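Shown below is the structure under consideration.
A single protein chain has been omitted; all remaining protein chains appear in their positions.
Up next is chain A:
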Amino acid sequence: MARLKYACDMDKSVLLNNFEARGWIPVSQDDDWNFYWANVQSVRNIFSIDSGYRLTDDQIINHFPNHVELTRKDLMVKNIKRYRKDLDKEGNPLAEKDEFGRYIHLDFIPQTFMLPADYNLFVEEFRKNPNTTWIMKPCGKARGIGIFLVNKLSQLKKWSRDSKTSNFTPPTSKDTYVISKYIDNPLLIGGKKFDLRLYVLVTSFRPLKCYMFRLGFARFCTVKYNASVNELDNMFVHLTNVSIQKQGDEYNAVHGGKWTIQNLRLFLESTRGKDVTDKLFDEINWQTVHSLKAVSNVISNDRHCFECYGYDYIVDDNLKPWLIEVNASPSLTSTTSSDRIMKYKLMNDLINIVIQPGQMPDVRWNRIPSKDSLGNFDVLFDEELAQQDQVLQDSKKAGPGVRGFKDLRGRPSPATWK
C-alpha cells in the first residue's frame, strides 16, 4: 500500500508526532495530500468557488467549509434559537416549555443578544432585570480576547461610542458582539470557578455522527471567585481561558489549572451524589447533540470533511450545564506534560475514527468505525445507527435502547426527538 501523504498548517508536536508515528509522509499543501490538518483560512481557500479545487475520494480535511455556523458565537446562538422554534412548530415534545415560557429541555445557552443588531431587544431585557451582569464577547475572536463584563447600560453606551470609528461601513463580524447573561452562580470547587473543555468529533452532519472524547478537562481560575461588583474588571476571577490565566501571578505551570473530568466526577459523586452527577454528564451529552442537530441542516456536509470541536461548558451551582461556546480550532499547544499526553491521544484516537485502520482515507466509506478503534472516544450519537435500531425496534416492538445512546441511558423517552 502506498504510504499516506499528509499536509499540515500547524507546527504542533502533538500533530506531527502522530503523523510520524504512523509513517506518513509530509507533503506541501499544494501537493496531493491524503490528510490535511489545515487552519480555517486554508480551508476557506480550498472550498472557495474561485480556487477551482476539487478534492478526490482519498482526500480528507479537518474542517467543514462553513463551520462558523456552529463556531461563531452569534451564528451558533441564531441557529440554536431557530432549531428550538422549528421543533416548537412541529409540536415536538422536546420543545416543551414551563409556565415562564422557558424551554424545559432546550434551555442550555445563557440568554444572548447580538449587538448592535439586537440592541433594542437587549435594553428591554436589561430594564426587566437591572441587577444582572452581562458578558460582552466579540463574535470573531477566541481565547478570551476583547471580553468584558457589563452591569450598567452606561458602560455599553460608552463602548458603542468608542468603537464607532466610522459610520459609513456596515458592521463586520469583527465589530459585532454577543452579549449574554453572565452565569453568576457558577459551581465553585475549592472556592474557585471553572469551566469544562470537551472535545467532540463530528465525521458527518447528515446523518449526524458525533463522538465525545472522554479525557476532557476542567479549567480553573487561579483566583478565588468573587461575584462582587468591584471584581468585575478582574478577568482572572471570571475567565478560565488558559491564555488569560497564564498571565496571572498565580498560574502554575505544572498542572496549568487543569483538572481531569475523572477528578471532577469523583468529587461530584462523593459530595453531591451519583444521580445528580450522572444527570449532569447526560445533560452535557444531550446539549452537545442538540447543538449539532441545530446546525446540521445549514452546514455544507462535504464528504471530505471531519472536524474536532472544543466545547466549552459552565456548570452552575444547581449542577446545570450551560453551553458557552464551540471552538473550531481547539488549542493543540500543550501547556503541561499530561496535557501533551492527552492531546496526543486525542489526535491518535481521532485519526483512528476518521480513517479505517491501515487504509487510505476513503470518502465512500460508511463512517462506522469498529468499536475497537474508538479509543477514548464514545459514540455520542450516530443518526444512521439510531435509525436502523429504530427500524429493528419497531419491527420487534420491544428491545433495548438505541445503540447510538451508549452513555445516555436512563433518559426519559419524551426527551428524544424521534
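Criterion: a residue touches a chain if its C-beta (ideal position, glycine included) is under 8 Å from a C-beta of that chain, and two chains touch if they have at least 3 such contacts; residues count from 1.
To be clear about the criterion, contacts and distances are computed from a predicted model.
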* With one chain of the assembly withheld, which option in "Flap endonuclease 1", "Exosome complex component RRP40", "Ataxin-2-like protein" or "TBC1 domain family member 19" matches that chain's UniProt protein name? -> "TBC1 domain family member 19"
* Asked: Touching the left-out chain: which of A:Arg3, A:Arg143, A:Lys224 or A:Lys246?
  -> A:Lys224
* In the complete assembly, which of A:Gln29, A:Asn129, A:Asn185 or A:Gln262 touches the absent chain? -> A:Gln262
* Among A:Ser270, A:Thr333 or A:Gln359, which residue is in touch with the absent chain? -> A:Ser270
* Structure fact -> Where chain A meets the left-out chain, the residues are 189-192, 220, 223-224, 250, 252, 254-255, 257-260, 262-263, 266-267, 269-271, 273-274, 277, 336, 338
